[in-house]
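One structure below.
One chain of protein is taken out of this complex; the other chains stay put.
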Amino acid sequence: ACGGQQATTDKEPANKTVEMPDTGSLTINPEIEDKEILGTGPFGEQAVSAKTLELTEEDIAKIKEGSYTAALVMHYSGTDYMTAQTDALKASFERMGVEVIAVTDAQFKAEKQVSDIETVTAKKPDIIVSVPVDPVSTAAAYKKAADAGIKLVFMDGTAQGLEPGKDFVSIVSGDNYGNGVEAAEVMAEELDGKGKIGVVFHDADFFVTKQRQTAFEETIKEKYPDIEIVAHGGITGPNDGEKVASAMLTQHQDLDGIFAIWDVPGEGVVSAARTAGRDDLVITTTDLGTNVGLEMASGGTVKGLGAQLPYDQGIAEAILAGYALLDKEAPSYVTTPAVQVTKENLEESWQLVYRQDVPELIQSAIQ
Amino acid sequence: MQSKDSNLNGTVAVGSHTVSRKKTFDWRNYIVYFAFIGVIIYFSVTLHDQGFVSTDNLLNIIRQTAMISLMGLAMTFVISTGEIDLSVGSIAALSSLTAALALQAGYGMIGGVAVGLGTGLLVGLVNGLLLTKLGIPSFLVTLATLGTVGGLAMWITDTAPVPIVDATFNFVFGSGDIGPIPILLIWTIVATIIAHLLLRKTSFGRQTLATGGNESAARFSGVNTQRIKLLVFLGSGFMAGFAGLLYAGRMHAGRFTFGQGDELSVIAAVILGGTSLFGGVGTVIGTVIGSLMIGTINNGLIIMGLDVSQQMMIKGLIIILAVAFGRKAIKR
Amino acid sequence: MQSKDSNLNGTVAVGSHTVSRKKTFDWRNYIVYFAFIGVIIYFSVTLHDQGFVSTDNLLNIIRQTAMISLMGLAMTFVISTGEIDLSVGSIAALSSLTAALALQAGYGMIGGVAVGLGTGLLVGLVNGLLLTKLGIPSFLVTLATLGTVGGLAMWITDTAPVPIVDATFNFVFGSGDIGPIPILLIWTIVATIIAHLLLRKTSFGRQTLATGGNESAARFSGVNTQRIKLLVFLGSGFMAGFAGLLYAGRMHAGRFTFGQGDELSVIAAVILGGTSLFGGVGTVIGTVIGSLMIGTINNGLIIMGLDVSQQMMIKGLIIILAVAFGRKAIKR
């Protein structure tokens, strides 16, 4: 598992691995602001803030004795968000003396994920941290793993029919709903509460992106009646943003803003706006990626976004796994708040999200 | 038209002329066995203490490759005629959904199976007719159905999965074990035997190979090549539909992504097995071994604990090395 | 080996004898023009009030298809030799990243371009050598590099994108317009002219087609078919690298997803254009039209406001209809 990490260290500064303190108790970043969590868990339960989680030195020492192993079964691994989360998991587990024995990427395919779960199970890990691609079709495989005594920690969603506390430890999620709301708020502010906008949405039955879209649209409709959503364009992959946004701009010459469902298609929207000569377009999105960060910093079309705290989510997941190993009772739904990021608070937000300084490139662009 | 070349001097493109008068030994038919053995040995040695060689894990590999193997069997026929079917993955997805919907609507297990297989047959029929009646190259025809059928699968439930609660269905099509033996293994074995006999021991198989070997010569010899092509596409659709049922049974649901992108894996298994992309030469057993080999590599690399990017890089290297090793082994 | 078919009764698969006496008139070379015109007319009529026919939109289509077109040009040569290159999308991704990293490291625009193109050439060289020296089928070789290079692109920055701030680079490779004319259009035109001349007017082009038409006859005629194959794979790698630069310049960044999955679109454009998957017959202009046609359909369907699922369904139908219509139009 160190290969990947080593690789990151000598690469781009933006992805430098964060040093995890090797003494003291393990918690997420205490500086995270306490915010009301807008989304609720899959069972409608109220979320518990990740800030309440803690593993003390004694806890960690105890865990270390067990020389446990963990596997990370991801739905997709190609985003800054997932990279940060994986890094945090690996670092926290290292601190806890838990060996990460496998990392998989299902490429958004449920059937591949089921195979991955089976394969990983052959290595008999004590913990699986996983993002289910689909709550329905992966359920049986998770159930099997749970029945084999593996402690499951979910991120961003669960599988149908699994019970917290019994089949899995808990779910850690960013506040996806809150993310959509933040993006809507920035949009509304930039447009002074009125105008015509478009939405580039993820055309798939995926819990996380659906929530963000719903949040964005509900906020606009309920709070800002003068903003009209005049266009919808669906994408299925990260490369589709440009085509969809270009067509939107062709059809609606008077469009004032576009919300992109996450940062990568958002980059396509930026490119489309550039091509159409629409420097005045307001683009908001979710997830703080390098490129949208740079665009925001240099005063480009991206005005703001709702960001999650992937690094702290990763730590929270590791801590929860620790709870399970120690037989400590764990809350079933744990979240971290959504952060509104604009050019003004970009530097601080970057610190918060990635636990490291904003890359030089962005830093110089801010000035 | 590489094959023309190899036909005539019984060698691969490399240009060495190993024309033998003995039972033409064609490397393509055997490489995959050596390569597969090599891969197995390699992982058994390096991963012996990490559960790779456990029965459970080996059975897992078979479970995970069953759908690719089954679609590969039919694809062997398609490619043997010199055509290609890119739509199999989409068909599997659509069939998993139509079957699940039929089950949900209360048509029972037989109904669900019939609807799922019927879906596959129907798409296969459309492919076959567009190819034979309009003469549009199969690459284009099936690329179009890949999209159309894939879109249909997304659209039919608006990308939502359809759960399947019928326990018998789930048992028979994918999830069950008979004693220690997964039902998917049984399906794979049965289908392989049938396909092997069909290709090697029946007129249909012979005529399939003849059609791919030289279509007009086959026609002059009384082979109804258009009928053969229609049939192989029907077969491919049917097996893709069947794979859809197995996905559904294994996942207890139908979903639009099941099988998505499988076409490349299926074709890779077939080519790796030794079937020529130019038609005329096909081997069913090779295809299954090819499929198992890809599945084993996927499995072994995950167990090795590599990152996803590393898995991707190394998988490519292993395939090349394994094929090169297989060729060496054959040449002795 | 479909082509052998034509040996004996001088016809395409359909069986009608539409062979004309003028400079070998092959339906495959012309269908795409009629089909393209049909598609344009259809969208112009149905979407005339929705901006489809605006200059901006038409230029957008060209911008969006430029990378596919450019990779298609080189792929036309590859497929003309009867081989296939599945690795182009991955190469584009890796090149976009290596170029971006070189720019970031301060090697300047020339450095970035050299590194990007060099990446493409290197992968092309590896493909070509594995094919010609080891004799592994190109489908397998390039499927392996598709994975390996794709994995490398993920690994090199751990999936992080690399922003490009060099304004000249971004202008020249993708984002710039000279007057009203997008630079991508200029690249497309220049590359098309060169590729067309190369295929039609030079010995290299003739030897490429001969290699695909009958490798062994070409070899007997003194064509160094191995060298030709190596060269077409080098060319394909180079153009994929170039497409990577264009992706980078257009998006102001390098990223491992750029070009992912493009291989199918590229091959589709080539086949749609009239190049035979069996080799020996190739048309560069057809490829570009094929690529524009796919781009136009994508664009038109999005403007129509359809769901992704509907877009997928209808896109498949349109391709089939357009090809069928094109064939009718040619038959008169």
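Each chain carries a letter (A, B and C) given by its place in the written order, and its residues are counted from 1.
FYI, a residue touches a chain if its C-beta (ideal position, glycine included) is under 8 Å from a C-beta of that chain, and two chains touch if they have at least 3 such contacts.
Basically, contacts and distances are computed from a predicted model.
**Student:** UniProt names the one chain left off this complex as which of "Monosaccharide-transporting ATPase", "Multisubunit potassium/proton antiporter, PhaE subunit", "Sugar ABC transporter ATP-binding protein" or "Sarcosine oxidase subunit gamma"?
**Tutor:** Of the names offered in "Monosaccharide-transporting ATPase", "Multisubunit potassium/proton antiporter, PhaE subunit", "Sugar ABC transporter ATP-binding protein" or "Sarcosine oxidase subunit gamma", the one UniProt assigns to the missing chain is "Sugar ABC transporter ATP-binding protein".
**Student:** Using the contact definition given at the top, list the shown chains touched by the missing chain.
**Tutor:** Answer for the hidden chain's contacts among shown chains: B, C.
**Student:** Out of C:47, C:62, C:126 or C:209, point to the residue that touches the absent chain in the complete complex.
**Tutor:** Final answer for the missing-chain contact: C:209.
**Student:** Tell me which of B:223, B:288, B:301 or B:314 is the one touching the absent chain.
**Tutor:** B:223
**Student:** One chain isn't shown here. Among B:209, B:230, B:272 or B:293, which residue touches it?
**Tutor:** Of these options, the touching residue for the absent chain is B:209.
**Student:** Footprint of the hidden chain on subunit C, which residues?
**Tutor:** These residues touch the chain not displayed: 3, 6-10, 17, 19-24, 197, 201-203, 206-207, 209-210, 213-214, 216-224, 280-281.
**Student:** May I ask you to list the residues on subunit B that touch the chain which is not drawn?
**Tutor:** Counting only subunit B, the missing chain is touched by 3-4, 6-10, 15-24, 197, 200-203, 205-207, 209-210, 212-214, 216-224, 276, 279-281.
Just so we're on the same page, only the chains that are shown with their structure count from here on.
**Student:** Taking each chain's centre as its mean C-alpha position, how far apart are subunit A and subunit B in Å?
**Tutor:** 36
**Student:** Just how far, in Å, is the C-alpha centre of subunit C from the one of subunit B?
**Tutor:** 27
**Student:** By residue number and range, which residues of subunit A touch two or more other chains?
**Tutor:** 4, 77, 203
**Student:** Hunt down the residues of subunit C that sit against at least two other chains at once, touch-wise.
**Tutor:** Answer for subunit C, listing residues that touch two or more other chains: 154-155, 158-159, 307-309.
**Student:** Okay, in this complex, where on subunit B does subunit A touch?
**Tutor:** Residues of subunit B touching subunit A: 50-52, 54, 56-57, 60, 63-64, 67, 154, 158-163, 175, 247, 250-253, 255, 257-261, 298-299, 302-303, 305-310.
**Student:** Subunit B touches which residues of subunit C in the complex?
**Tutor:** Touching subunit B: residues 1-9, 12-15, 82-84, 86, 130-137, 139-141, 143-152, 154-155, 158-159, 212-216, 219, 226, 264, 267-268, 271-272, 277-280, 307-317, 319-320, 323-324, 327 of subunit C.
**Student:** For subunit A, which residues count as touching subunit C in their complex?
**Tutor:** 4, 7-8, 11-12, 14-15, 77-80, 82-83, 203, 232-239, 242-244, 246-247, 250-251, 253, 264, 267-268, 271, 274-276, 289-291, 294, 361, 365
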